[in-house]
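One protein chain is absent from this view; the other protein chains keep their places.
Labels for the chains are A, B and C, by order of writing; each one numbers its residues from 1.
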Amino acid sequence: MALQPQAADRRWRVWSTAIVVFVVVVAALLAFVVLPIVQGQSAGLTAFAAICRSLGLQAGSPAARQPSSESKAQPVSMVAWTPQVIDRLHHPNLKNGAEIAANICASCHGEKGVSPDAQFPHMAGQSAFAIYKQLHDFKNGARVNELMGSIVENLDDEQMADVAAHFSALTKGALDPRTISSGDPDVVRLVEYGVSGRGIPGCASCHGAHAGGPIETPTLAGQRQEYLFAQLTAFANGDRHNDIFNRMRGIAAKLHKDEIEKIAEYYAAVRLFRPQD
Amino acid sequence: MKSLERLTLAHLWVAFAAFAVACFFGVWQMWARSPLPAPFVTPDHYFLSVTAHGVSMAFVLTTFFIMGFGYFTAETALGRPLPGIHWAWLAFVISLAGALMATVAILSGRASVLYTFYPPLTASPIFYFGLVLVVVGSWIWCVLMIVAMSRWKHANPGAPVPLAMYATVANAVMWLWTTIGVAAELLFIVLPASMGWNDTVDVGLTRTLFSWTLHPIVYFWLFPAYIAFYTMAPQAAGGPLYSDTLGRLSFVLLLLYSLPVGMHHLLMDPMQSTGFKFVQMMLTILVAVPTLLTVFTIAASMEIAGRLRGGRGLFGWIPALPWERPMVLATGLSFVMLFFGGGGGLVNMGYGLNALIHNTSWVTAHFHLIFGGAVVIMYFAISYEIWFPLTGRVASSVLAQRIQLWLWFCGMMVMSLPWHWLGLQGQWRRVAQFDYSNPIIAAWGPWVIVSLVGGLLLLASAILFIWNLASFRRRPFAAVPSFRFAVAVHSPRRVPAALNGFGLWNALVLFLMVAAYGWPIAQFFVLQAPQAVVHRVDRGG
Amino acid sequence: MVVGGAVALIFAAILYAGLVLHVNPPSNIETIDPKTLHLSAEFTETNLGTKVEAGGQVISRIVATQFAFDPQCMVVPSNEPVTLRLASPDVIHGILVTGTNVNTMVIPGYVSQIHTVFTKTGDLLMPCHEFCGFGHSQMWATVRVVPRESFRPNADGRVACEKS
Partner (left out) sequence: MAVPTRSSDESITQSDLNTVMEQVPKGALALAGIALLLLLAGWFFVYFVIFIPRGSVG
């Protein structure tokens, strides 16, 4: 080391910086100039467009034409989970919801959300998001039911959110469906695990207690058996189709009739925690 | 020095307790995925297990081991008491409390989002708070390491910081940079979402921030292994280190080029452009430089030792090495695993080539070989090496230690080589069970069973490791000679300021991070990307 | 040095793939709102699956959702450029097609796009390869690669798998 310590230190600083900057400049030249221009030429892109794509300023690959679509929207449900809707469901006017429930829902779904008739679903402890989605779909005709269609006709979005939140708040919510001790092992397996080979996810993957499924997933535990059977059947034959992207139609169509029966029986058998019980 | 030993042992025992438990989870997961019928398999059990395995191995084992080993290095390499040992205990308590919180959240089934999070899925806030506390504890460790080094430099003006300590501080500095990404993700986006304060998250931004952390975190785990290569393995082999400067240079390059490269984890992601992926890919290749430098330097150091022991010819020094010593054996085995793991890694980072194996078992094999293999086997060797000075007792059986290392090596190879093959066939990741009635998947079955056998060997090795450490207690106390790290052939009297501190490198890291991550992160604030609805796994459905 | 040479050699191969074969990782920064994906025109249910667009481009549009793909089977022609476009309305998913280089993440908020050519005919597995929830293991679809002559679009340019 002939160099003075200070000179050696400075040389380290200068050369390290120079090498690092050089590497970054070469990388940037290749990444933002050479590659996109060469790739863009074969795809018929201008150099400018290709460079913009490589920088992420324009959508698309620098190496291919960007497709377009002339399709028209044909939604199966008009519900969009905007922050406003979610916020309303988190901060509802429960008094308003209770009034609406007492006036127009109680006769079929029960005063406390426990329906007296096998064909009507229980509402107590149901997810507010699930109830809101269905009310909205009834109103828009995405889900067809004469009775419900005429009942929700006059409710606006906020009223629907309030009544949904009211029913949701009536109990502490569902128990984990797998707390029941008995049950046909085949059905338990279907509920917990599904069938990989048939592409059927377990019911509990979405409807379970800690599943993190789609936000509008309803609670099934303790629901009316007849109602569950009717809905699964309707999904299977396409009569009901307000599930977005075939989430339920796809699964229900793959289930055999006896499986649908057993699933309905299984979920109906799981007792909900209700104050009056 | 009694208190330092207690401090170090406390850290290491927490690390290895988590490690042992995680090994059981890991074997059960492989069993569940195999064609053999396994007990308890449901998706929630499986993903709970994957989360527990990942958090224990990647966060608890590593962080506690690195902290404990760092304290030990600071005091032994610098030859003076650790400043602020009370702070070190505080850091330990914070990290331990965090790890326990995360454990409670995971075991209650409210945090089955794996250790890599995947927002908009959000777990219980207790899980994230716990992990944040683990990191906060490690930050205190970083500060203590930096303070220890700067006080030593103050007391020894102009003298080169001992290599072991220089490397430890390089790791501390790198860890501070590394955690910025995940801390920003957790504190500003994921934790508020899990608390219910916001209902939507920007998934592209969270993934990009996590990628900031995801690569250097692996180097954080790797550093102790490298420190052992440079400062313990030559000593154990009976020779000096070949070059001190090459060591410093390697550690500095690891600091520089492990940070601005995380986007190679996002090569298949739609929200980053080709250009920035290419830039970071190019920087990623440069990580090969310090790795190859290390391979060369350590091989040269071993060559010196082997020749001193009478080895002749081009390769005669290799059989002449004292392979019966665990540290030497572990170094050799580690290099073999580093070779395969590194080769796999070169495929992973290959820009378009990544499409071949992204999210297949190939990647699982890669990081199990690199981290679970090459790094963890050095954690074992380091522990065997320092357990005598820590406890004052000599090992009861070096043979058992050697058997344990060999078992680990064989298990890791038997487990991960089939995974590479399966990955190339397209076997995808994070699946609780495969449908072996499908003809494509059925052909994988035998290889999955082979890898399960590897897993069982690993479990046996893990149990033997704990037994080996515990068996120190049955031995009488012996006089402990002062612990010495390896010194170089030509011990430098002075090193350039650049290789004795981190000022220059911090400035260059800042430059690289701005160049590599500036726009890729800023774009989310310019683009106003649409947000996704939060999916909470800790609430009843 | 030797190290530099080795690094340069690998780098050259990657550069070759990029410059000559136009290999890129999927990086199409195109935003789409996951909350209203089902209301969008392009990813509306009836527009999913394979379609030959007016310009002759073969495009397969797929939605990845918890815990299925829609549609669950896609038909594509062999030895012809095909573009896959994927989007997610809920959480992170990802796909690969076994035996090919098709691989991408599907991130809510973004359209993932892959331009490729399938060379082998037959039914290929297209699993979800990223953890998306408890039903992840059951989430897969089929890519049916058929010879050009068996690839017969209907009047709208659409091709769907026959129910087996």
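To be clear about the criterion, a residue touches a chain if its C-beta (ideal position, glycine included) is under 8 Å from a C-beta of that chain, and two chains touch if they have at least 3 such contacts.
Please read all numbers here as calculations on a predicted model, not as lab measurements.
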Query raised in the report: Pick from B:299, B:410, B:440 or B:460: which residue touches the chain that isn't shown?
Result: B:299
Query raised in the report: Out of B:40, B:188, B:339 or B:467, which touches the unshown chain?
Result: B:339
**Report entry** Option from B:148, B:237 or B:529 whose C-beta touches the chain left out
**Finding:** B:237
Requested in this report: May I ask which residue of B:31, B:117, B:230 or B:384 touches the chain that does not appear here?
Outcome: B:384
Query - Chain not shown, touching residues in chain A - result: 39, 61, 63-64
**Report entry** Where the unshown chain meets chain C, residue by residue
**Finding:** 2-3, 6, 9-10, 13, 17, 21-24, 26, 99-103, 114-119
Requested in this report: Go through chain B and note every residue touching the omitted chain.
Outcome: 235-240, 242, 292, 295-296, 299-300, 302-304, 306-308, 313-318, 322, 324-327, 339, 342-343, 346-347, 350, 352-353, 355-356, 384-385, 388, 394-398, 424, 481, 484, 489
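Simple rule for what comes next: only the chains that are shown with their structure count from here on.
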Requested in this report: Return the chain pair with more inter-chain C-beta contacts, choosing between B-C and A-C.
Outcome: B-C
Query raised in the report: Distance from the CA centroid of chain A to that of chain B, rounded to the nearest Å?
Result: 35
Report summary line: In whole angstrom, the CA-centroid distance of chain B from chain C equals 34
Query raised in the report: How many angstrom lie between the CA centroids of chain A and chain C, rounded to a whole number?
Result: 21
Query - Contacts with two or more other chains, residues of chain B listed in rising order - result: 43-44, 112-113, 121, 200, 272-274, 277-278, 282, 286, 432-434, 438, 523, 533, 535, 537
Requested in this report: Enumerate the residues of chain A that touch no fewer than two other chains.
Outcome: 30, 35, 56, 61-62, 81, 196, 202, 204-206, 208, 211-214
**Report entry** Complex interface listing, chain C residues touching chain A
**Finding:** 15, 18-19, 22, 24, 26-30, 35-36, 38-42, 44-47, 53-54, 57, 59, 61, 63, 65-68, 70-72, 83, 85, 89-91, 111, 113, 115, 133-135, 137-141
Requested in this report: Can you check the complex and tell me which residues of chain B touch chain A?
Outcome: 41-44, 109-110, 112-113, 121-122, 196, 199-200, 256, 272-279, 282-283, 286, 432-435, 437-438, 494, 496-499, 504-505, 508, 511-512, 515, 519-520, 523, 533, 535-541
Query raised in the report: How about chain A: which of its residues touch chain C in the complex?
Result: 30, 34-35, 38-39, 42-43, 56, 59-78, 80-82, 194-196, 199-202, 204-206, 208, 211-214, 244-247, 250-251
